[in-house]
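To keep things clear, I will list the structure first and then write my remarks on it.
Of the protein chains in this complex, one is absent; all others appear in place.
For chain A:
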Amino acid sequence: MTIPNAAANAAPPEEAGQAPIRPLAASTAAAPMVAFEAVTKRFGEAGGKPGFTALDGIDFTVARGAITGIIGRSGAGKSTLIRLVNGLEKASSGRVTVDGVEVGGLSEHGLRDLRRQVGMIFQHFNLLTSRTAFDNVALPLEIAGVDKKTIRDKVTPLLDLVGLGDKAGRYPSELSGGQKQRVGIARALATSPKLLLSDEATSALDPETTQSILELLKRINAELGLTVLLITHEMEVVKEIATDVAVIDRGRIVEAGSTFDVYASPKHETTRTLLATALKLPEWLRNGLKAQPSVGDRVLVRLVFFGETAFKPLTGRLVSELGSDVNILAGGIEEIGGKPFGSLVVSYSAAPDVVERANRFYAETGLSTEVLGYVA
């Protein structure tokens, strides 16, 4: 499954076949930054034993300059997936290419070169406790053999960029979680990478700090034109910053597209489940849901407003059209990918005539709806 992005799909033909390894700089702007082609990863394969299949036939591209989110529950394979991009894990079969270069075909030396062009941030920050914020950011440059003066010229503006200009001499133990992740981000940017990998970077942070870290990532993406690939189990994170999203479940990508489309009309069960937690339906409501109605039940419907429908007074009309009481249970208006997006969970009688009138109204107005279930 490919992200529906015209630019991302227009890969030069030689990339589809067994292209020779080209220098990283020679890529064209239209080619995707990262491409997975029929990628499979198995663990613990030995002596004919099949082992555990972590990833199963992944076809997926990450568009240049975009923020792409991969969302899935824990154990879905997303950590493995992101580690294939910088070669921390090797694919069992299939091809992973970064900027046109096949990762699996690289020598140890080539792999190290690639890793200097791909920054990575981690859930638990992984900062060296024995180094100050400044020296942590300097580490990738030291590793690349950059001289002391250049390091100083590079690190100071990076610490300013992430808002820690005054914390250069502090050790990680003196910093808060959010500040540590900012150091992590500055460190990942030190070698001026073209791709940033984010491995659950906000999962260990409180909601407010998460928000500020996401803002920072968004800003970096916009200002530096850096492609970002992030994995998360939180729909909120994807909704907040990702332009594109792929949903991964048991080692397969089950749904992919622009965040807005996936959010507005989720097709796969896993996506719906992940969305349901993001929708914050009250616990008692989620637990009481039934798949089939019985007489006298009420139907629970999620109405989604976006594009044109976002600005029309449709809820009021719905009530008068139905001729039945409509109960509003949950809802809100948010912004996804810069577009307004409203969602409203309502319930009304599941009697066939009411439901029919409602469906006619939806068809007429172009309102996007999803039946969540039935309650007594």
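What we mean here is this: contacts are C-beta pairs under 8 Å (C-beta built on N, C-alpha and C of every residue); 3 or more make two chains touch, one makes a residue touch a chain; residues count from 1.
To be clear about the criterion, contacts and distances are computed from a predicted model.
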Protein name, per the UniProt record, of whichever chain is missing from view ("Thiosulfate oxidation carrier complex protein SoxZ", "Carbohydrate ABC transporter membrane protein 1, CUT1 family", "D-methionine transport system permease protein" or "succinate dehydrogenase"): "D-methionine transport system permease protein"
Absent-chain contact - pick from A:R131, A:R250, A:H268 or A:K339: A:R131
Contact residue for the chain not shown (choose from A:M120, A:L161, A:A201 or A:L214): A:M120
For chain A, residues in touch with the removed chain: 86, 88, 111-116, 118, 120, 122, 124, 126, 128-131, 139-140, 142-144, 171-174, 187, 191, 197
